[in-house]
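First comes the structure, then the notes that go with it.
One chain of protein is taken out of this complex; the other chains stay put.
For chain A:
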Amino acid sequence: MSKRKLPSGSVALSQYRDQHFRSTDSKNTTLRGNRTEQEKLLLLSTTLYIGNLSFYTSEAQIHELFSRAGDVKRIVMGLDKVQKTPCGFCFVEYYTRADAENAMRYINGTRLDDRIIRTDWDAGFKEGRQYGRGKTGGQVRDEYRTDFDEARGGYGKMLATKIRRTSDVS
């Protein structure tokens, strides 16, 4: 009953693993070694990845919500690689693990700026990760979306291009 080894419930690790994760240990090159180290970091991390933000949500708004779970150390806004404007995600780092856990418990799935946001553990911010990884510079999900999401730049990038082309032709 008290012998819980791994965090469970809302503070458990999700299935998702960052595919770009690279170990800082140069000897650690195997895929499996990488995974184990990544998991170890995730279990100790005080950093969260926050997704499904509006492009218009400011750092200060994020700060207000997340500081309700504990003392926020820093926020790194996710930026479009090309335009250097917010592209709908960020990293929130806390001073302590306990505070980060509270954010996972009580903020994941609630609203910020009228959008349901998602929180997940992150292995820790590294330079370069603030940029979107989509082909056009934003987040990958915004390349393929087919819905119209005003707070995230309207239609997905691919669909938007198609629409533009069609209207150019006609």
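The rule is short, and it goes like this: a contact is a pair of C-beta atoms (placed from the backbone, for glycine too) under 8 Å apart; a residue touches a chain by one contact, two chains touch by 3 or more; residues count from 1.
As a convention for this text, contacts and distances are computed from a predicted model.
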*The chain that is not shown, which UniProt protein name from "AAA+ ATPase domain-containing protein", "Nuclear cap-binding protein subunit 1", "Proteasome subunit beta" or "Trafficking protein particle complex subunit" does it carry?*
"Nuclear cap-binding protein subunit 1"
*Candidates A:Asp18, A:Glu37 or A:Glu59 - the one touching the absent chain*: A:Glu59
*Out of A:Ile50, A:Met77 or A:Ala100, point to the residue that touches the absent chain in the complete complex.*
A:Met77
_Out of A:Leu48, A:Ala69, A:Cys87 or A:Ala123, which residue would touch the omitted chain in the full complex?_
A:Ala69
_Touching residue (missing chain; options A:Lys40, A:Lys84 or A:Arg111)_ = A:Arg111
*Positions on chain A contacted by the hidden chain, ascending*: 1-2, 4, 8-11, 58-61, 63-65, 68-69, 71, 74-77, 102, 105-107, 110-114
